[in-house]
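Removed: one protein chain of the complex. Kept in place: all other protein chains.
Chain nomenclature is as follows: A and B, assigned in order of appearance, with residue numbering initiated at 1 for each chain independently.
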Amino acid sequence: MAPRQSTPPAVLACGEIRTCLLPARQALDIRSAAQLLGLRADERVLLSERPGLYARSPETLTGVDCPLPSANGARVRAVGTVTAHAALTEGRVLQTSAHCRMPGTGPDQRRPWGEYLVRPGVVEPLGKLPRDAVAQGVLGGPRHGDLDVGLIADGLLTRVLRHPLLDQRPPFRSRPTRLRWAALPAAPGEGPALERFTLAEDELRTVRLRVPEGTAGADIAALCDDLALHDWLLTTVVRMLDGLRLGAGAAHDAGAVVRTLRPAVDHLLHLWMPGARVGRELAALWDPLEERPGFTRQWQALVQRIRDQLTLHAIPAAHREVEPAP
Amino acid sequence: MLVFAASDKGGTGRSVTSANLAYQRALTGDHVAYVDFDFGSPTAAAVFDVPGAMRGTEERGLHSYLEGETAEPVRIDVWRQTEHPLLRARPNQSGRLVLFPGDAGGGEFATGEEALERCVDLLLKLNNEFDVTFVDLSAGRSYAVDMVLDATAHPRMRNVPFRWLVFHRWTRQHVIAASGLVHAEHGIIGGGVERGHDEDELRAAIRFVRAAVPDPESPLWSQGSTAQATWMQACDEALRRLAAEQRIGDSVVLGIVPLEPILQWQEQLITEEDVLSTQIANKETLEALEEIARRLTDDTHWGRL
């Protein structure tokens, strides 16, 4: 067989990330994290200690052969592999992230499987890729039977959560979030851009990006992992404060306020570091989010509110002339 | 905490009562999940009045999930998707109330190793997300009962607290049957011990709820004759003795739900509105439900006796 020319460049990359609290009483240290994420005997877990503890599993591949989701109903079959990894931040927040890249055209029929395996993370259309319709289809959510990278992230999450290291005693109740993303090529000469960040249903976020040709799928995934992590932190802390009954009527329950907010201090407040693990070029995509709505601004307000609440409740009730109000 | 709702026979009001308990817990601010493991006849959608949301769940309900055909079972946010006009306005400070329905066309099925692992995955996930998770189990010694006994004995579930509520009606046959479900050789306790549960701990986590109990003092019966009243008193007394003999006496009863037409005929959630303004439900019923819901997590009502 004649060797194939290199794959045509990807014209669409997409992925989905699940983010949740690690169900363990104690945050995992770096060695336990390496154990948890050692998905393969022959590949190391990547460990990093600056600017915070971070561990990432080797990539795992899942084979797919199915129609691509599309907004206009076109059913284009595609074959290839979706790559996925799990990551743990500060031994506390667990993420699984699955993604793939798609070239603009592919062969008319399926190739031998081994040829797909040497291009990990590439899903090739049979024929031409209706790029914009697929990007929209991915973000809108696949129909049953269409390619669903979210299921692959979920499958990996389920696998990691079955690890015996986890005692299944999370320090507080929280909800996992999903972040779906799609990246289209930027116009020639243009830099990367974050076109849209949407809070969809309760747990779903969607991100639409433009990236210069040649941007590695792994780099885009790293940016989206980072967005997902920080969005989860915001969502989780907002819900923690939502669940509180504050104000005069709840004066007797100062203990409850402290019980509810303390886990945030113990486990979450030190995790805020947007852009820390993103390549310089893509890290710039944080800027529009910082401007409006201002992720870090909201985070700082929440942190301040938590600290104020804890300070107020540290004062014996008799000395509190005015009850804290929300 | 996980709460398993079991009954030996159908018609005990198990589903409707546990759905009401879930509703009551959510009103107090807890995040509550209601899991419909009544595989033979999934009915929870009717109780929560979410029939519209059930469309399209034929293939993504709990049956499909346990059989590995879908990765995430459908969840229905009751406050948002109910067609019940009163529930729609989610009460202030209430927690989330999420229904996990069975497949619309699903029947009872045999479970295997993989289904058990998936069941454990699901229960752990819910326990990490919700304050209380109600699991409604098919009547009798069903696959559903076996599966959750297996699941709660699983090493991954060792730190997850759970409690059992066994529902029965206040008749001779139901008292004997409920006792059998728990105490017979391969009953919940025996079956649990076979699966590695500690007998004392399991026993301490089981309480009974007497449902549809006619209260001889109730105005409902005040029109009756003296002879009738005496007869009812005597029956009630005899049933109490029987229950005690059957080891399901007052000390292991978490609560008593009075005979309530709305639960018998309509199978719906009882709201304050039903009691106060339309007065189609009895105040005593609502109070009983509130009290049982409260006692679920009140440790003084649980433990070895």
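Heads up, the rule we're going with is that a residue touches a chain if its C-beta (ideal position, glycine included) is under 8 Å from a C-beta of that chain, and two chains touch if they have at least 3 such contacts.
As a convention for this text, contacts and distances are computed from a predicted model.
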Check: The complex has one chain missing from view, so what does its UniProt entry call it, picking from "tRNA-specific 2-thiouridylase MnmA", "N,N'-diacetylchitobiose transport system permease protein", "SCO2522 family protein" or "ABC transporter ATP-binding protein"?
Finding: "SCO2522 family protein"
Margin query: One chain isn't displayed here. Which of the visible ones does it touch?
Written below: A, B
Item checked: Per the touch definition above, residue among B:11, B:68 or B:224 touching the missing chain -> B:68
Margin query: Using the touch definition from the top, which of A:127, A:140, A:155 or A:243 touches the missing chain?
Written below: A:155
Check: Hey, which subunit A residues sit against the chain that's not shown?
Finding: 1, 3-4, 39-44, 46-50, 54, 61-67, 77, 79, 81-82, 110, 112-115, 117-118, 120, 142, 145-152, 155, 158, 279-281
Checklist line | Where the missing chain touches subunit B, by residue | finding: 40, 63, 67-71, 106-110, 114
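One rule holds for everything that comes next: only the chains that are shown with their structure count from here on.
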Next item on the list: State the interface residues of subunit B toward subunit A in the complex, per the touch definition above.
Entry: 29, 31, 59-60, 71-72, 77, 93, 95, 117, 121, 124-125, 127-131, 155-160
Notebook entry, point to check: What does subunit A use to touch subunit B in their complex?
Noted result: 20-21, 23, 144, 151, 154-155, 158, 161-162, 164, 166-170, 173-176, 202, 243, 245
